[in-house]
Each structure stands twice: as structure tokens, then as C-alpha cells.
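A single protein chain has been omitted from the complex, and every remaining protein chain is retained in its original position.
Order of writing sets the chain letters: A, B and C. Residues in each chain are counted from 1.
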Amino acid sequence: MSSSNQALNAFERIRSNKMFELSVIAVIIGSALLVGAKTFQLSPVGEQIVYWLDIAVTIFFLLEISVRFIAHENKKRFFHDPWNVFDTLVVTISLIPISQADTALVARLVRVFRVLRMVSIIPELRMLLNSLVKALPQLGYVLLLMFIIFYVYAAVGATLFHAINPTLWGDVAVSMLTLFRVMTFEDWTDVMYETMTVYPLSWIYYLSFIFLTAFAFLNMVIGIVVNVMNEEHERIIKEEAEAANEPTIADLKAELAEIKQMLAQRQ
Amino acid sequence: MSSSNQALNAFERIRSNKMFELSVIAVIIGSALLVGAKTFQLSPVGEQIVYWLDIAVTIFFLLEISVRFIAHENKKRFFHDPWNVFDTLVVTISLIPISQADTALVARLVRVFRVLRMVSIIPELRMLLNSLVKALPQLGYVLLLMFIIFYVYAAVGATLFHAINPTLWGDVAVSMLTLFRVMTFEDWTDVMYETMTVYPLSWIYYLSFIFLTAFAFLNMVIGIVVNVMNEEHERIIKEEAEAANEPTIADLKAELAEIKQMLAQRQ
Amino acid sequence: MSSSNQALNAFERIRSNKMFELSVIAVIIGSALLVGAKTFQLSPVGEQIVYWLDIAVTIFFLLEISVRFIAHENKKRFFHDPWNVFDTLVVTISLIPISQADTALVARLVRVFRVLRMVSIIPELRMLLNSLVKALPQLGYVLLLMFIIFYVYAAVGATLFHAINPTLWGDVAVSMLTLFRVMTFEDWTDVMYETMTVYPLSWIYYLSFIFLTAFAFLNMVIGIVVNVMNEEHERIIKEEAEAANEPTIADLKAELAEIKQMLAQRQ
Partner (left out) sequence: MSSSNQALNAFERIRSNKMFELSVIAVIIGSALLVGAKTFQLSPVGEQIVYWLDIAVTIFFLLEISVRFIAHENKKRFFHDPWNVFDTLVVTISLIPISQADTALVARLVRVFRVLRMVSIIPELRMLLNSLVKALPQLGYVLLLMFIIFYVYAAVGATLFHAINPTLWGDVAVSMLTLFRVMTFEDWTDVMYETMTVYPLSWIYYLSFIFLTAFAFLNMVIGIVVNVMNEEHERIIKEEAEAANEPTIADLKAELAEIKQMLAQRQ
């Protein structure tokens, strides 16, 4: 065994060490608390402490990602995992010094994204997020239909109500935001009463929009529920069949065929 | 083969061409962007461009609908498909010149409906909309009950609260709109507190209304979910039976009958 | 056959006549429109028309309920059906003259309840309402738990926040109304920000309340869904078993027993 392989194994042992994982989670939580602490008004001493802790966290993350990278068998494949890319990006951007006033805000925001490393480090959360992302494509066409409904209503709204209130109905983009507000029922009657002073029948516009989107949304939810239930149903059936190894109707048929053969042979 | 048939085939080849379909979708998206662009403040040059693009889209749609119509085997049946009627209507109304100030608004709105052609051209969206429309009749009686609840409460509201706030409770129609607002929880306490100054017990009116409609709504949603689940369940059972072609209990019984016959014959 | 029996049959024939039923529905819809019309400002002529139509409807309803009563076999059992009691009450209260100013409002409200006769006359709506009412008892304990949560929070709210805003937190009854408002998310932050000026930690009160009620509500909805699904599931299984009359595993076992007997007999 070559010495480079031995070193690789040493790094791998560190990475797969339970203590290593727990200390990484602890440091992520610590960095999350730091991010939160910075939003409070701190005393100069507190700011100094936060400053040095921040540097410590950055160095720890740099070491950690290096250990992971070195411990990885295939260096190229390391970046095939989107979570590794995310981790590396967050860590490297953290290294940019935050002394310049211009990038200070950006640097602080990047530090916020460190909290998301919690998701990348806890497998259950990663799985949860994967399943959320996986559920999106099946919503594809419903979301497209939703968008078309929004776009058509926004175009009609911007055409008819532009003169009444340019802040709400100035152009198609602003109108879509206003319609989203109407969909969340947030002060939607104020918006309606205003246009009803000019177009008394404009309540039809709002009510039809609310019904359409509510109906499409309901349909989407039911679609997801039915999908999840079906998958669960199939998983259960498959599991039962595999686990129990119980005789099936097909097994019985084979047995009956044997009996018939036995009877036939004797005739 | 006659030359007219040959021409028909040529048109049909165009229609069923993948490129034709994609270019139609592209033009619809283009026309949707045009509709959106018109709601923004444009420079004179931009307005000129939009004007000419609009004409180009109109001509393209006219050509496209002509190709479809000519390619259709049975000219009469062409208009049996409601989507074809919708497409033709949208295209023909677009042809009306928008120079007159009076019809300018109407013409602009018709151009907005062109975006809905997206639904008529993408089969998945057409199916989705069909399934939405198909789900409506099963809601028939719940919607009727909902309407009766609304009407009774609106009549009571218009009778009792008319003098308190004529804008909200002026007549039965306005009261229904106010009740819809209450159902969406939009500033419903403002409406309630106002009538409570005169009728301190009027909170019973609002709470009973909210409970009744929420309960009816919940019932409706559960009804749809159960319906969809049942249909799905039946579809799965049918599919499994057809696809697998597995032996059923009835098959087993037939086999047993055969065995019994074999035994009986020998006695 | 006695003449009184003949008369009974005549009334029964009227009642079970399709035309009679349809005309009753038509008159109910008419009376609903009248109720709605009265909430609008009418010309003196219009008011006269509404007045006479109202009398006509009252007389029609009186005749109709009489026909139903006379046609009913058992006069005592007639009032066992709650819908008949409701119909009779609505009709008899309508007979009270509305000339006195004091009872005018009451009389108008009673006329509104005539619209509810729509529910009593259409069997599908009656069934729907029955199923809604039937679903209530299974919610009994969840509603009791909900009420206890409300009561405890209202008592705490009235104790702590009484001095801050007596309109919202004056006593336990008003506090429950305020908490219902918080549950519907209607301007709940205004309520919270006000008490947070005195008790900065009072956000715990609101958030815990929202989580508790949301969680209990969710649980209730899921309970209903599961219940409905189970009933549906059992109904389907029962139907399938009855309708198809397919051989079951028990049938197969009986057949096998017969075969074994045949084999045993020959030995």
C-alpha cells in the first residue's frame, strides 16, 4: 500500500468519523447563531468576539471541505454532487475579505447561506428537499395553466384599470403582483372597490379570477395527494409481496395443474 | 388521386408537421409578449415595432387557421370542436381594424385572448382544462346549497343592516358581495364591529355564516378528493386485471370443476 | 271505498303530481326573488306589485301545505318529519299581518326563510344537509377540545390584556371573539403589536394559540377525510361482493373439501 493511499484512508477515516460529523453540525449551528447575533446591536467587545468567531468558522469550514475533497476517491466526481458544489461555493465566497464597504453586504449574505449547509449535512433534510424538488415537475402543466390565467388577467387588468391606479395596474408585471395579492385575499376588496367606482361590474373580474385560481390550486393539491397515495399504495403492495413470500393465486394454479397431471397419468 | 385530394394531403402534411406546431406555439408566445409589452410605456419606435409585429401575428394566425380548416377532412365537423370555434373567433375578431377609438379597447382585449390559444394548442393543457370542467357538475348541488346559504344570509343582512352601511348592505346583490368578502376573511371584523354597535348580537350572524360556508366548502373538497380517489382506484384495479392477465379465483374454480369431472368420470 | 278515502286519494294524486312539485319549486324561486327585490329601492308601483305577489305566494304556500297535510295518511306522523314542521312554521308565521311596525322586521325575516323551503323540496339538497348534520357528532370531542383551548386562552387574555384594550379583551366572551378573529388571521398582528408594547413576550400567547388551533383543525379535517374514505371503501367492497357474485376463497375451500371426499370415498 503506497503512502498516498494511506493518507487518503486517514482522511476518509476522519470524514466517516461520527465525531467529525457532529462537530461540523455544531459549527454550522454556531455559524447560524453568529449570523443571527450580527443582526442585533452589539457592544464593541461583542463585535470583536463575533469577528474572531466568524474567522474561526471560515477556517473550520475550509479545513472541513478540504478533508472531504481529499478523502473523496474520484476528485472529478466530487463536483457531480450538487451539494458539494454548493458547500464549496459558500466556503470559497466566505474567504473574500469583508473590509470593502461595497461587498460587505454581499459577504454577510453569503454567511447567511452557511446556515443552509445544515440541509446538506443532515441526510434526512437532504432527502426531504429532494422529494420536494421531485414533486415539482408533476406540477409543471398546472403551474403553466396557472401562469397563463395570471398573465391573461394581468393583461386585461393593465388594459382596463391602468388609468385608475397606475401603482397597482401600471403594467402587466405589476398587475401580476397585484393579482397574487388578490389570490392571497390580502386587502383584495380595497383593490376591487377602487375599480368598481369606474367599472361597477369589475367584481366579475375579481370573483372569476378567485374562483379559477382556487379551483386550479385545489386541483393541484388533489393531484399531488392522489399521486403520493398511489406511490405509497404500490410500495406497500410490493413490500407485502416481497416480505411475506406468501403463496399467490398463480401458485395455486400451478398446483392444480400438477394434480390434473397426476390424475391424467393414472387413467 | 385527384389534384384536390393531393392539395388536401399537402395541407394535412403541413398541419401534422412538428415544425408547424412548434412555430405556432412560438408565435403564440410572441403574441403574449406583445400583449404584455403594450401595457408598458413604449417609445414611439417601440410602438411602431409592436404595431407591425401585431399585424404579422394576425396574418400568421389567419394563415394557420386556414391551413387547419383546409386540412380538415370534414369541413362541417371542424366547428364541432369548441377549441376550433374559439380559435376562429379570436382570429376573426382580431381582423377588425383598431383605428376607431371606441373599439380600440375591445380589440386590445381580444388580442389578450390570443394568449389562451396556448391552452388550445398544447394537448396537456386542453386535457387539464377538460378535467377541471368535468369536475364542475358533480359540485352542482353543493354549489346550489352554497348559493342558497349566501342568498338567505344576504337577504337577512340587507334587511337588518341596510340602514347601518348602505355601501355594504344596500341590497341583496351588494350584500352577497360583502358576504363573499367575509368568507375570504378580508377585514371581516371591521364589517362585524360596525353592525355590532347597533345589534350587539350580530356576531352570531357572522360566525354562523363562516361556520356554515366553511363546513360546506370542506364537504365539497372532501367530496372531490373521495371521487378522484375512487376513480383512480377503479382505474388501477382495471389496469392490473387487464395488464397482468393473472389467474383469478374464478379461473381456479373452473380448474377445480375440471378435476372433479375427471374424478367423477373414473368412478 | 268511502268518499273520504276518495278525496284523500285525489289529494295524494295532486301531491305526487310532477307538475305540482315543479310549480311549488317555481313559486319558491319566485318568493326568493321577491325577498331579494324588497331589498332594492322600488317605485310605488313596484312596491304594490311586490305586495300583491307576496300575498299570492303566501296563499299558494298555505294551499300547498294543506294539500300535503290532507294527503298524508297518518296526520300525527306528518309532524314527525322535521322538514314538515319547518314548512308549516314558515307558512303560518307568514300569515301574521305585517301592518304593525314592530313585527314588520320579523315578518320580513320569516319571508326570507321561505327560501330555505328550496332545501326541503329538493331531495338532493335535503340529503346533502342530512349528511352535513350527520358529520357533526363525530366532531364532538374535537370541537369540545377546541372550545376548551379557546376558553383557556380567552380567560388568560381577559386577565392579562384587559387594561390594554377593553374593547378586545374586556371579558371572556369578547376575548373569545377576538381569538376567533386571530384564528382567521384577520388583522391579528395589530392585536398582537398592541399587547406587545406592554408584554413584549405576548407573541408566545398568539403563536402558541395559532399553532394549537391550526393543529387541532388539521386533525379534525384529516379525521373527517379518513372517516369518509373508510365508509366509501366499505361501501365499495360490499357492493362488489354483492353485485359481482364472484367466487370467494371460501367457495374454493368448499370445492376442495368435496374433491377430498370424492377421493376418500374411492379408497
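Just so it is clear, a residue touches a chain if its C-beta (ideal position, glycine included) is under 8 Å from a C-beta of that chain, and two chains touch if they have at least 3 such contacts.
Model, not experiment: these values are computed from the prediction.
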Visible chains that the absent chain touches, using the contact criterion stated earlier: A, C
Residue of A:71, A:142, A:192 or A:252 touching the missing chain in the full complex: A:252
Positions on subunit C where the hidden chain makes contact: 141-142, 144-145, 148, 151-152, 154-156, 158-160, 162, 170-173, 175, 185-189, 203, 207, 210, 215-216, 218-219, 222, 225-226, 229-230, 233, 249-250, 252-253, 256-257, 259-260, 263-264, 267
Touch list for subunit A against the chain that is not drawn: 32, 35-36, 38-41, 105, 108-109, 112-113, 115-116, 118-119, 122, 124-125, 128-129, 131-132, 135, 177, 180-181, 184-187, 221, 224-225, 228-229, 232, 236, 246-249, 251-252, 255-256, 258-259, 262-263, 266
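Rule of thumb we're sticking to: only the chains that are shown with their structure count from here on.
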Category of the chain touch graph - line, ring, star, complete, other: line
Rotation, 0 to 180 degrees and nearest 5, that superposes subunit A on copy subunit B via CA atoms: 90
Closest chain to global C-alpha mean, per-chain Cα centroids: B
Computed distance of Cα centres, subunit B from subunit A, in Å: 30
Subunit A and subunit C: spacing of chain centres that average the CA atoms, whole Å: 42
In subunit A, residues with contacts to at least two other chains: none
